[in-house]
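For this depiction, one protein chain was excluded, whereas all remaining protein chains were kept in their positions.
Residue numbering begins at 1 within each chain, and the chains themselves are lettered A and B in the order written.
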Amino acid sequence: MKRMAVVLSAAIFSFAMIAAMLELPTPVVNLSDVVAAQMAASGVHHPVTAVLLNFRGYDTLLEIAVLLLALFGVLAVAISGTKETVAAPSPADAVVQTLARIAAPLMVLAAVYLLWIGAHRAGGAFQAGAVLAAGAVLLHLAGLLPGWGPPGIRLRVGLVGGFLVFLAVAGAMLAQGALLQYPPWQAGYLILLIEACLGMSLGLILAGLFLFLS
Amino acid sequence: MSAGLIFACTGVLLFTMGVAGVVLIDHLVRRILAFNLMGSGVFLVLVGLAQRTDHLDPVPQAMVLTGIVVALAATALALALARRLFALTGKCTLPEVDDD
Partner (left out) sequence: MTTGLAIDLLLAASLLWSAWRALATPDILRAVIFFIVFGLLLTLAWARLSAPDIALAEAAIGAGLTGAFLLDAIGILRGGRKP
């Protein structure tokens, strides 16, 4: 009975939404032109990176705070036992370990490249952080990186460093004028600084979401 | 029918499938799968509707980029809670409530 009601209302909702979407008028505001007009003052050459870190930088600041909150939640829930020791590799694992050993430096290189190219083409801090985290997860699954216990001081600095740097830049800009409004001649360097710290921190946070539970 | 509209309609269907899954399914990990489908559906609607004209709108793309990372964090937290529940009770469904 409940199933029928839910399925029926879901079907009605989807039909109504699709009918509404097929009749949308052409948009009045053309945001791509507005963004393109301001690209010279944004400090980068790629519109998505400019929107993410300059025009809508406040959203990115709040996003990294939300990620930190999720990490705190995972840390609170994870059962803290003894630290896992790395098991001796069995012959089948030797192939996986060799592959992981070859792949991990390449993944770090790819992450740095994605971070750097974000100013000119598709890329940026999020993709770089995700590739770094994937490299850490790969090393853990191959048996080369033990699971993380309660974080020490260096890991803590790495985890919150990106957020604190972003917050410090926002505070410095607030002291000079509006929130997160970079002066155009400094915008490129500030964005690079924020992206580098953010990418590093994001990689550690995403890897921590996996490794604190193992 | 442009590519944007096709994917926006697909996004609506994915969203409703996800909502029906979250409401009807009992197993917690499957509910998390359905929740991720909801999120992906919403992202498709956002970018699909922005793409139905010829301009390349960067603002919804930045929002969806943010959304994907936050959805991953939410999934990780939800899975950690589900694992904790499994460790405490041995089952992977929420405890039954006696109503009706």
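By definition in this document, a contact is a pair of C-beta atoms (placed from the backbone, for glycine too) under 8 Å apart; a residue touches a chain by one contact, two chains touch by 3 or more.
Worth saying up front: this structure is predicted, and the values here are computed from it rather than measured.
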- Message: Among the chains you can see, which ones touch the chain that has been omitted?
- Response: A, B
- Would you mind spotting which of A:Val6, A:Leu68, A:Ala103 or A:Val137 touches the chain that isn't drawn? A:Val137
- Task: List the residues of subunit A that touch the chain left out of this view.
- Result: 48, 79, 114, 121-124, 126-127, 130-131, 133-134, 137, 141, 206, 209-210, 213-214
- Note on the structure: Missing-chain contacts on subunit B, rising order, are 1, 3-4, 6-7, 9-10, 13-14, 17, 21, 25, 27, 29-30, 32-34, 36-37, 40, 43-44, 47-48, 51, 56, 61, 64-65, 68-69, 72, 75-76, 79, 82-84, 86-87, 92
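Here, only the chains that are shown with their structure count from here on.
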- Report the inter-chain centroid distance for subunit A and subunit B in whole angstrom, where each centroid is the mean of the CA atoms. 18
- Note on the structure: The answer for subunit B against subunit A in the complex is residues 5, 8-9, 12-13, 15-17, 19-20, 23-24, 49, 52-53, 55-59, 61-63, 65-66, 68-70, 72-74, 76-77, 80-81, 83-84, 87
- Message: Which residues of subunit A touch subunit B once you look at their complex with the stated criterion?
- Response: 2-3, 6-7, 10-11, 13-14, 17-18, 21-22, 24, 26-27, 30-33, 35, 47-48, 50-52, 56, 59-60, 63, 66-67, 70-71, 73-74, 77-79, 124, 126, 130, 202, 205-206, 209-210, 213
